[in-house]
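And then chain A:
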Amino acid sequence: MKEILWHGRGGQGAFTASRLLGAAFTSQSERNYAIAFPSFGPERRGAPVRAFNRIADRMIGDRSVIARADYVLYLDQSLLTEDYENELKSGGLIFVNSKDEDVHRDERIIRFDASGLGEKILGLPISNTAILGFWAGYTGEIALDSLISVAENSLPSRIRAKNIEILKQAYESGNRYER
Partner candidate 1 sequence: MNDKVLNARTLTDDEFFYGHKACPGCGGSLAVRIALKVLGRRAVSVLPAGCMSAVGFNFPQLAFANNSIISTFAGTASMMTGIAAGYRAQGITDVPVVGFAGDGGTADIGIQALSGAIDRNDDILYICYDNEAYMNTGIQKSSLTPYGSSTTTTPVCGGGKGNLTDKKNLFEIVAAHGIPYAATATVGNMPDLIKKIQKAAGIKGTRFIHVLCPCPVGWGIKSSDTVDIAREAVESGLWVLAEYQNGEFFLSKKPKEFSDVKNFIKKQRRFAHLTDEDIEKITESRNKKWNYINNVYNN
Partner candidate 2 sequence: MRTFLSGNEAFAHGIRLSRVQVVSAYPITPQTVVVEKLAEMHEDGSLKTEFIHVESEHSALSCAIGASATGARTFTATSSQGLLYMAECLHYAAGGRFPVVMMNANRSTALPWNIYGDQRDSLGLLDQGWIQAYALDAQESLDLALMSYRIAEDSRVMTPFMVNMDGFVLTHTYEVVDVPTQEQADRFLPSYRTDNRFDFDNPRNLAFSVGPEQNFRFKFREHRAMLRAKKVIEEAEREFSDVFGRKYSGLLEEYKTSDAEYVIVTLGTVAGLVKEVVDELRNAGIRVGLVRIRYVRPFPDVEIYEALKNARAFAVLEKDISFGYEGTVYTNVKSALYSHGLSIPSYNYVGGLGGADISHEDILRIFDDIKSGSGRMVTFLGVSEDEYDE
Partner candidate 3 sequence: MSDEQKKTLKPSLRQTSPSSPDEIPEATCYEGGFLTTANASWRTVKPVVDNEKCIGCLECYLYCPDGCIFKKQLEKKLKVEIDYDFCKGCGICSKVCRKCAITMEKES
């Protein structure tokens, strides 16, 4: 089982991305199971929010909040605070949306300019699908085709095509990332 922890701000779409992740993962095999849930509570734009995924090739019974994750994904660099390590399992990786080269304080932290890609394709600094695509490309946990087909089925038509384009380009960047 892999555990994934998302950090974002209300309105940035962390939970949407976690749902896409779960749906894409489970579409890959009949055996695959996934859960996706947000940090529960009234939604307020701008407030720090978290979302969670567990993915496995068996039923998942554990719905508790993920304290330490295999992957921690930050949609907003400002949420990456000093105690990030406490949320990471050993061998875990962090993916952070940032334009800032200096964010590489730690080799476990992988930077990607997701907002930049969002800006380029959507004209808005939207980072959720870009981080999702990049993470999938980098880790190989989910195939690009699965992500695209889930996006086709679940995203509103207004933003569907451009987000699929983001997924493709971000996936490619993740895949080619120099380790």
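Picked so that all candidates are chains of the complex that A comes from, given by their letters.
Convention: contacts are C-beta pairs under 8 Å (C-beta built on N, C-alpha and C of every residue); 3 or more make two chains touch, one makes a residue touch a chain; residues count from 1.
Model, not experiment: these values are computed from the prediction.
Visitor: Since the rest of 1, 2 or 3 are in the complex but keep clear of chain A, which one touches it?
Guide: My answer, from the options 1, 2 or 3, is 2.
Visitor: Please give the residue numbers of chain A that touch candidate 2 in the complex, ascending.
Guide: Per the stated touch rule, the residues are 19, 22-23, 26-27, 30, 32-38, 40-42, 59-65, 67, 150.
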